[in-house]
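Only one protein chain is missing; all other protein chains are in place.
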């Protein structure tokens, strides 16, 4: 019990710099916020390296994980993160819940709060659903992915992974390529924000039908953000420091937006040959789950440049950091944390 | 660890007045039993108000929650209640279990006991199933809802909610209306018992097809119970102190017992206009999940007279009380509690 009961010596008190009640998307986070999340994640990595990777920071705090879409990595990652902080976790999967009886999201969220939830993690197929939940729920809401809109914890774990892998730990001026079905990707949308905010030279690459409409984002972004949209894979990969392949959702095939899987793999799949255009130190990422042989070749997915497993491991630490920071704002508002 | 490890100062030893091994329906509970549940629930509300809402009362006790029907609020409510008492909780959902392989209920219950369960919470689509389980299972069985038959914890949380909201805390002579599909409602059946037992002037109101057969209940009940069945909504709502709207299950539409949802909403939906007939202090209840705009208007569901959220919150406390009382009978029979 010792390790669990003692206050982690290395864990600093929650910074008063953190002022957000929810984490719904990354566009609400300033550069200083991002830095605070990164530093707090460093501390959580230290916790995870202990023989018993637990701290009592969220003891007595009840976290409900409400997922309306299937998930292994994100759902389990939040569950493990919350338990590592000694929170009590309740899982609610939409398929096996009364959500299937047609209850409205608002009623479900009110019910979950009345059942004792202090914090809510949710995933929903409808873009914006967590914003609606945040209006109703009395505590912090963490978005675990909503429609095509946002996946902030994925973008933050990607950022953390890149900073720990890039020489000097900086994205400034680094060429980062997001490759594939950008149109339907909440991972891409959240990453565009954080990566350009940290100074990356961001390239979006994919079939024209799947990157359409993103040119305008560069203009809407803050001044000085670097942003290129292309369907030319070679141009994108040339001297790239980072390539992030996105999952192709096979169910999109019927939409007519995608060629056949085989043709897609041939034209936009990330292969060892393609990577030879990139920097020799290129970092290969994928949010998972991967369709090996489609958007990413098997030998690239598990090759020496891949950090896919590190992304998953860092995901637990980033989510611990966010739960910890959000619990601090709860405390500041009079709850316990 | 302190709050979790110490015995709750305010929690009295389990009353020797509690003699029930199971909670299968409310009709087995005397008025003294009901009062004991209410007082114990008061103590559990105190526990829930603590910074860390946990007591070690059921430490080492294993509670299995076996649900053959989808549920969020009841399943999670039992899970949270058991965990707040420091019990170990195992969830078994029928859809993802070997129950789908055709194992009989009796075998499943024997198996769950052999796996170490000390207490069993169950929901089943077949009326009476928990009684069968109680014959086989060695420990206490709590009915979380069986078919159209009974939902005792719902009736008890409704009773607790009413007593805490009604002036003087008494139902004696209060006009309480249960509105809607009474025929298919286990919530209604259990509430009829407790509410009339506590002296309420109970009205059942709904389309004739959905309240048929209940006139006889008044005669079968104990002497002095007040009980009216009507299809006249205005007569029912006039001067009502409490209106409990029941969920319309849309899948009943095809049975021919119900008009269209729109027509149902127009004739029997609980609206602000209808409530003007009731007492100005009328209390509006719903067991959830709600079809807003059908059996209850959205502005009534979340309006100032609604106690729907309080019902959910009290549900956790009531279930803690029942688990605690039943664990006491286990202890008295030689188990630990």
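Letters A and B mark the chains in the order given here, with residues in each chain numbered from 1 onward.
The definition used in the following text is that a residue touches a chain if its C-beta (ideal position, glycine included) is under 8 Å from a C-beta of that chain, and two chains touch if they have at least 3 such contacts.
Quantities reported herein were computed from a predicted structural model and do not represent experimental measurements.
Between the chain not shown and the residues A:243, A:300 or A:316, the one that touches is A:316.
By the touch rule set out above, chain A reaches the unshown chain at residues 1, 3, 48, 51-54, 70-73, 75-77, 79-80, 83-84, 93, 95-96, 249-250, 288-292, 301, 308-313, 315-316.
Residues of chain B in touch with the missing chain: 1, 5, 56, 59-60, 62, 64, 88, 90, 92, 96-104, 107-108, 110-116, 336.
Note that in this section only the chains that are shown with their structure count from here on.
A rotation of 120 degrees, rounded to a multiple of 5, brings the CA atoms of chain A into register with those of chain B.
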